[in-house]
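Data first, discussion second: the structure below is written as structure tokens.
Note that one protein chain of the assembly has been removed; the remaining protein chains are unaltered in position.
As written, the chains take the letters A and B, and residue 1 is the first residue of each chain.
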Amino acid sequence: MDPVSINLLGLPGRPLLWLLAVVCFGVFGWRMWQIVSRLRQAKPQNRFDRWPDRVAHFIQNVLLQKRIFNERAIGWPHFLIFWGFVLYATCFNWALVKGLFPFLPIPYPDEVGLIGALLEVFGVIVLAALLVAVARRLFFPPPRLHLSLDANLILGLIGVLMVSTLLGRTFALVTEGGQAHWHHLISGLLRPAFSSMTKDTAEGWAKAMWWAHMLGVFTFLCYLPFSKHLHLMISPFNVFFGNLRPAGSLDAPGTSDDYGAGAAVWKDFTWKQLLCGYSCAECGRCDRACPAQNSGYALSPQDIVQKVKHHFEQEAFRQGAGTATSSGVPAEGGEPRLAGGLVTPAEVWACTTCMACMDCCAVWNEQIPLIVQMRRHLVGQGAVDRGVQDMLDKLNRYGNSFGKSDRMRARWVQTAGLKIKDARKEPVDYLWFVGDYASFDPRLADITVKTAKIFQAAGLDFGLLYEAERNAGNDVRRIGEEGLFEVLREKNLQALGKAQFKRLVTTDPHTYNTLKNEYHFNGSGPEVLHYTEVIAQLLADGKLAVKKKLGLRATYHDPCYLGRYNGVYDPPRQILRALGVDLVEMPRHHNKSYCCGAGGGRIWMEDTEKIQERPAENRIREAVALPEVKAFLVACPKDIAMFRDAVKTTGNEGKIAVKDIAELVWEAVEREA
Amino acid sequence: MNYYVLLKMVPDTVEELEIAPDGKALDLEINRLKLADSDEHAIEQALLLKEKHGGEVTVVALEAPDVDDALFTALAKGANRAIKIAGDWAGLQSLGAAKVMAAYLAPGGQLPAETVVLLRSQAYDDLEGEVGPALAELVKAPFVGVVTSVTPEGGKLRVLKEFAGGLRGEFVLPVPCVLGIQSAEKPPRYVPIAKVRATQKTAKIETAEVAAPEKPAVVEVERMYKPEAAGRAQMFEGSPEEVADQVVEVLAQNSLI
Partner (left out) sequence: MSNGILVLVEQVKGEISEITYEMLGLGRRLADELKVPLTAALTGGGVAGLAGQLGAADKVLVVDSPALNMAPAATLAGVAGAAAAQCQAGLVLVGGTNVSLGIGTILSLRTGLPYVNFCKAVKVENGAVVATSLLCGGKILSDVKLAENRGILSIYPGAFPAEAGKSDKSPTVETLAAPVEAPAVEFAKFIEPETGDVDITKQDILVAVGRGIQSQDNLALAEELAQALGGAVCASRPVIDQNWLPLSRQVGKSGMSVKPRLYLALGISGAPEHWEGMQGSRLIISINTDPKAPIFEGSHYGACADVLDVIPALTEKVRARKA
């Protein structure tokens, strides 16, 4: 039976099929060309390197759908729908080729037993998965899941495709008559329902089902490139061309002149950044993970991606789109407009750059570079609020965010009566890059001093850059002041270049991140370590002896720039084990750790909106809910500042104490006087 | 309209200021200089006027350590020209500075037509007075200080001057004139470092030669010193709770609660 040989209202099947194929593929192709050609007008980005790694990345994240499984309810359903789609798409094209070129000596796909069986099995599985998906959307949608007609249409359409295939096979079986074969797994079960049908009717229905299915796919083909479901075409490419460099590096190939100016309109973004919009499946995972979104700030990472996409669609496809103005031209009124006015500065400034969004995005979208690009534009226009402006001026002038003279940076050494080597004058094994907060904040001096004493107790050969140290620039870069970041980096590299040392150790994870990933010490740089990595090693090597075990029941907060960004999860835990701490993991731990809210320059910004609950407050409440946990342990100076405040503002003083790992280590190793 | 903004580098009080060994002046080796805060406002006001009403903004400064940075930053913000008056001006006080500026801006004894000079209303390291009024007197131009708003009006300027207690006065003065700016109508704009660096590569600071006045200072400092910490507060120690307790005690003792 050749399903193509029909006559529909006088139109023979084959020409009809040809017409549909040409028109629908034409529409699809035209639309894809439209998008691709516009994307090519955006800024370049080299994601064409390291093909073997890209293939591996693709296999893991597209074929194995790794991140999809992070949300349990939808994990298996989506995986199954994906593979069902792969099977059905293959079969559609196969069937179409056979239908268009009947002289080809190949069967129709469902005429092959194995294929038929697969089609039936997957038909049922996908239908079941669809039911779960629909139920989820109707009855238990997670927050920020974009519930749209678009999504429901697609679910319906897929359902139609599955049903038409199953029924088609059934009717074909009725037409054929006789014994059901092994591969009529489902159709064999459905046949009895139609046993009263005549062979002719059945054949008619079988063909009708075939055409219904083909029409369904043709509709899909025309509808897809205009709906969010383009994500199924684009996201594999998005993943393939994803970022393979360390997440903690905001470097982009090309000169900083290219990227330093930031992005105001679509042409200022790179093709890859714009691709994110088409890759986004509007699932809302990024929003669910985002601390800014959960606190009530204007920022929604999903919206950022979608708004940039809408802006691209509005602007790039208009007449004369080739003459779109580039960044640097504020609209009337002087207020800089982002993405054609769709993105507000408030959204862009609310980001803490914690990377929870990118960590959970199943299609590997890159929300933070989008945001930083827009921040760069705002900075370029001078559109930063006063507090940030003051901070940048101070950083430029004094090299630190506290506005204190750079000569005061190492005062804490003197005040504590410590003797620490000057790495500028003599060679050291470890150069300790202390960082602004640990050096200047009087509330944190105690912890810094204890860290120094721990190093001394272990006989570590370490030194400081003293006044030559400048803010490492991690948050300066993330605020969008690329020029200032370069100045700071240059000065630090100069000072480091003159010093002699084997390894760098930092107190602050932000410092750690940028020194490790963005400093590029002319080729093979020194090893960059966080102080927890150093102390864990010292304990393991026996260079630090634990005098008394701390019978403390505590929880540990993974700092964003140490954990999620750089994968340093174990050393702090190793330390705590060695100290005899009874560690209770936070419900959101390791890469799910919830940001304290200080990153991305947020610690320097005013809250201009009424916030329900700050990220740090949410986190403390999460900790306090753990039974019998008395201490909240951190490994970052900014965390100390943020969480100690949050303990006060949530009224939890006395219930939980915020301590740095260094404080605990010192307590455990302290030699008696 | 030609706007001239006069800049001055003043000692940065972020750190302890050191007195020179002779005990009569600040130690310029140790003390670092920065642009006077109100100079940023003067630059901003001039740029706002240029952007709204057209004209050219020229920033002028006496040669001093780190003055190039300030001049390039002003250029990056939008100033058209930057002039550095060469020379060693250490020891020059306000009246002397005013004479130098007068010689540069008004070589013929009077400011050219269509000229507005903006500068800080007062500088805090200034023993000798204010450069603004002195300059105005030397070039026979009108002066208004503590200005917080400037509006050109038919060849004249309508300005607001701030008095104590939130009171303000509105004045109208002809051009050419000298204005002492207290604060610009908008906070000084931010210019990204990348732009300043680009400006350092492309723009040039012009140098001007002006003869030094005979007497750099009219008043001679006998002695310069730091205030003694006399009359210092009696300090409360302890945790915030303990401090609060002690404060309450003092308030009770003084019948305030």
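Simple rule for what comes next: contacts are C-beta pairs under 8 Å (C-beta built on N, C-alpha and C of every residue); 3 or more make two chains touch, one makes a residue touch a chain.
Remember, it's a predicted structure, so these values are computed and weren't measured experimentally.
The omitted chain makes contact with just one of the residues B:S94, B:T115 or B:T199: B:S94. Residue positions on chain A in contact with the hidden chain: 386, 442-443, 606-607, 645, 648, in rising order. Hidden from this view is one chain, which touches chain B at 10-11, 13, 16-17, 19, 26, 94-95, 121-122, 124-130, 132-134, 136-138, 141-146, 158, 160-174, 177, 180, 182, 187, 218-227, 229, 231-237, 240-241, 243-248, 250-252, 254, 256-257.
By our rule, only the chains that are shown with their structure count from here on.
One simple way to say how far apart two chains are is to compare their mean CA positions; for chain A and chain B this gives 48 Å. For chain A in complex with chain B, the touching residues are 256-257, 260, 379-380, 382, 384, 386, 389, 392-393, 396-398, 403-405, 407-408, 481-484, 486-487. Of all the residues in chain B, the ones that touch chain A in their complex are 12, 14-15, 34, 187, 189-197.
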